[in-house]
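First the structure, in the form of structure tokens, and then the observations on it.
Only one protein chain is missing; all other protein chains are in place.
Letters A, B, C, D and E mark the chains in the order given here, with residues in each chain numbered from 1 onward.
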Amino acid sequence: MASEGLNRADGRGFDQLRPVNITRGYLKTADGSVLISMGETRVLCTATVEDKSPPFLKGTGRGWVTAEYSMLPRSSRIRVPRESRLGRVGGRTHEIQRLIGRSLRAVCDLGLLGERTVIVDCDVLQADGGTRTASVTGAYVALVDTLSALVSTGEISSLPVVDSVAAVSVGIVKGRTLLDLNYEEDSNADVDMNVIMTGGAKIVEIQGTAEQKAFSREEMLCLVDMAEKGIRELTALQKSLSL
Amino acid sequence: MASEGLNRADGRGFDQLRPVNITRGYLKTADGSVLISMGETRVLCTATVEDKSPPFLKGTGRGWVTAEYSMLPRSSRIRVPRESRLGRVGGRTHEIQRLIGRSLRAVCDLGLLGERTVIVDCDVLQADGGTRTASVTGAYVALVDTLSALVSTGEISSLPVVDSVAAVSVGIVKGRTLLDLNYEEDSNADVDMNVIMTGGAKIVEIQGTAEQKAFSREEMLCLVDMAEKGIRELTALQKSLSL
Amino acid sequence: MASEGLNRADGRGFDQLRPVNITRGYLKTADGSVLISMGETRVLCTATVEDKSPPFLKGTGRGWVTAEYSMLPRSSRIRVPRESRLGRVGGRTHEIQRLIGRSLRAVCDLGLLGERTVIVDCDVLQADGGTRTASVTGAYVALVDTLSALVSTGEISSLPVVDSVAAVSVGIVKGRTLLDLNYEEDSNADVDMNVIMTGGAKIVEIQGTAEQKAFSREEMLCLVDMAEKGIRELTALQKSLSL
Amino acid sequence: MASEGLNRADGRGFDQLRPVNITRGYLKTADGSVLISMGETRVLCTATVEDKSPPFLKGTGRGWVTAEYSMLPRSSRIRVPRESRLGRVGGRTHEIQRLIGRSLRAVCDLGLLGERTVIVDCDVLQADGGTRTASVTGAYVALVDTLSALVSTGEISSLPVVDSVAAVSVGIVKGRTLLDLNYEEDSNADVDMNVIMTGGAKIVEIQGTAEQKAFSREEMLCLVDMAEKGIRELTALQKSLSL
Amino acid sequence: MASEGLNRADGRGFDQLRPVNITRGYLKTADGSVLISMGETRVLCTATVEDKSPPFLKGTGRGWVTAEYSMLPRSSRIRVPRESRLGRVGGRTHEIQRLIGRSLRAVCDLGLLGERTVIVDCDVLQADGGTRTASVTGAYVALVDTLSALVSTGEISSLPVVDSVAAVSVGIVKGRTLLDLNYEEDSNADVDMNVIMTGGAKIVEIQGTAEQKAFSREEMLCLVDMAEKGIRELTALQKSLSL
Partner (left out) sequence: MASEGLNRADGRGFDQLRPVNITRGYLKTADGSVLISMGETRVLCTATVEDKSPPFLKGTGRGWVTAEYSMLPRSSRIRVPRESRLGRVGGRTHEIQRLIGRSLRAVCDLGLLGERTVIVDCDVLQADGGTRTASVTGAYVALVDTLSALVSTGEISSLPVVDSVAAVSVGIVKGRTLLDLNYEEDSNADVDMNVIMTGGAKIVEIQGTAEQKAFSREEMLCLVDMAEKGIRELTALQKSLSL
């Protein structure tokens, strides 16, 4: 609907993603290093392979994929104190990095990976909403680039990845269902939902929260449908990279 | 359906809750103190009112509700080391206590509460799956009991609670959609979902995770519908307590 | 003496214990799990066996028994902040758990135990004075139940326990020597003493502190004698359980 | 008995203290700074006055006396890792510094002290048994020297100290009751007891522990009597300093 | 000497800087945000003004400038674990951020700044030697940009900066004195020196370390002279930005 496109502060349609950009090979120091931007949100995703599994998998022949997430102090208008100074990783950080890790594992064949651990680091350079979903979408690319390098060197026989994965936020703001909320919209949302789907449009994770008022089964469905539309576009972008 | 009842290890039907028990006034030391059991899962929920808001609400006239969650070391067959010994609160704990806090705030009128903080402590005495959802359901009762005491003494003019809230887990295990998973079932689930709803059957929070394989929009709907059935029963139990 | 019974706030005689209750098998998740109550004080004691000694005993063929103690946040009228949040175990906690550990080791044959570590967790559900002494008395029962299970399965040839152990507090309050102080009495005590004795009425540990004024050798003797009386009763109760 | 004097490894009688030396004004940087040696054990005790009470005494007009204890890394033949490196104060340290603090408070008039906090630091330069009791004896002198300086300057009207305090260890080693155990003796003790008494020979604190075997009421009395003998000598030494 | 230029692995002359690039306004979220690159070393420097001094300056009318430094995990070929995970800021980090803070304060008029704190964050995106010196050079630009914004809004009457500051590393590698060492050269250096100078070519800080063998007064002078040459070029670049 044309009229919808006129109503968001940045001129986007209600079901329109912000401009997305994925830069591979952002760092010379890491095989898989990706800068993903969604609008003003910019996240640096890198993947590192370590040659052993975590203790709970030792001897099983299976590997693990995990993630760490952090915001640089001035990724935000109000400076975010460093967690290293506070001496502990905060609750929000834990929640996000666990989400990213689960999402990546959902599309990996951990048996094929063998007893290795892949750590995907997602460091937010600039935050304008949707940093966790941008992290998932970018982390997938960094992961594949790193694992492809292992395949190239013959360390792994074939790519231990069974599908792609991407994520987007949706929400209900002032009665309107919106795709890919920026910080301003997110701050005013009644409902906030993050959806993570495979390239085959199956759900890997859905997290919907009533920030201001509880929502109905029908509203939930609208949100999921709009998220699916956005994720299909992100998946298409990932595919266009010929990973 | 009679046939369904035959298929779960503990003899329950697929859409049947475990026996639920809510004991109010469990401790003499706290106005709101509730022991909730769902099958073998037992959680002690207590609510404490402190006479100031957190810093970010100071001067706004509004209050806050927050939660802390912990498992006693032998709530589990394998002893869980104390987080006090490790010197930090773990990621899973952070994730759960943030969920409980959000769920309770969703049914509170924080302006009516005034500049107070309610801390709801959920300590798991025995764990057999569903500890976070049992915590939400029990925490609501402890919260109301504590706030009612404030109303009785005239500190608050009326109960700053706008609806009830309850939670349950659902999942897909070996192709079957199950309500209220115990530990054994949870360990084998392909999909695990926690749903939190108000007494009016609106969704407060939904968190669905593909533990083993991604799920479809249709499977998501089945899970939500079954969760709604369970939550209606828990809501009825909460109402029967005449809080 | 009849007149003494009239003088304590809860109607007890000066040398009378509060009602004591020991519930074995309190949790399904632990072989040795005991809820002990002394009046309103309620402590959950569980024992866990791990299959290795601490580093300083490695290779000696000897085992170790240690304890951890914690108060649930609302075990007290004033909420006690969680030590996991503070990021460290406090001085009082350290002091108490070291006391419990020493007391249990005093009645164990650590050579017979072999290179194993038993961790006894004492978690205070409700505190009304005497939590550390109740912990010792209950921990002994949890310890024996756990070790008996090891004997049953043949992992240990015979019970590595050489005597029972129990504990009680005594004190001087307003000039009167009292047995088994509750919180109110403890807060007003001039002298506070914890005594731990074996079933054979030998002293394992004695800790007497002048909270308000120093005490004489004679007062010390009166306190120890009254403690012995109380511990004999606790020992009788432990024996009645046919551990 | 003369024969007793022949039996200890260092030639002391069973009821004989090691040579004790108290050097006042050990540091130019602190009014109260004392080096106490008991045999090879050397502890530096300093006292610092801060111009406010701890939070729990704010507004009461009363002050507080507290202690901190630490062993220098090479105070011991086996290097003791620094607690600053470990990131936390250990259980033994907590136990000891709480003991020292309680002992000093037992002879102070905290109302007369006013809303001030005295921190007494006890740093062990060299350890050969009895560091906690030497700390108490030395800390008392440092405390009085510091408070006397406050009286001199008129900040406090009179010395808020009501009696002296000193401490010593006693123990049962190979069936013999010994006074003032050195490290070698302490390592072989069946029973270890620390006794803290006022100048008037009243008990401030008694802590007796069966390291190897439980002890009787009679043995306890012998230990206390021998400790009293030693403390009388330490008190005489403290008095000779004309504090 | 032309022949010298041929001898470094990257084709540089011995006294030649790597290509330097300073991008201002790198982030939209911070007034002063600079990306500085020196060869492959890339550091993001941002400056934040907080409206109060640190406690030790409270009430003096003076402000403070401080710095925090961190390496992103994959700024290095070998992943650097996050200090937030380790729970503490490491020694090298402390050393570097203290150096940056001192360097910036050396060119600030802290009285003119007033009771404010400027925090300059230096986050290394990619490390190839010289990250601390690049941080100083970039941090100066971020600092001026942030303070200029305060002057623009009238919060400060004039720029509280009295000179520019820049830094460079020099070293002795295989007998040759080199300017601006990259990682490879730094790893093989016998002597490593960091020099920080004002725009007026006065020394703010000099830190020279014999990594492999001690150096003479004459070698020290050669190093300082070469550093001065490099810093003059960096100063010229800073001036060309018309801060």
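Basically, a residue touches a chain if its C-beta (ideal position, glycine included) is under 8 Å from a C-beta of that chain, and two chains touch if they have at least 3 such contacts.
Everything numeric in this text was worked out from a predicted model, so none of it was measured.
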**OP:** Touching the absent chain in the whole complex: find that residue among E:K28, E:R98, E:K174 or E:K239.
**Re:** E:R98
**OP:** Have a look at D:L27, D:A201 or D:A236 and name the one touching the chain we're not showing.
**Re:** D:L27
Original post:
Residue-wise, where is chain E in contact with the chain that is not depicted?
Top reply: 88-92, 94-95, 97-98, 102, 106, 163, 197-198, 200, 202-210, 213-217, 220-221, 224-225, 228
Original post:
Mind pulling the chain D residues that touch the left-out chain?
Top reply: 27-30, 33, 40, 44, 46, 48, 50, 68, 70, 72-77, 79, 82-89, 93, 119, 121, 123, 125-127
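What we mean here is this: only the chains that are shown with their structure count from here on.
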Subject >> Rounded Å distance between chain B and chain C, as computed from the means of their C-alpha atoms >> reply: 34
Subject >> Approximate Å spacing (C-alpha centroids) for the pair chain A, chain C >> reply: 51
Original post:
Which residues does chain D have that touch at least 2 chains other than itself?
Top reply: 87-88
Subject >> Chain contact graph, described as a line, ring, star, complete graph or other shape >> reply: line
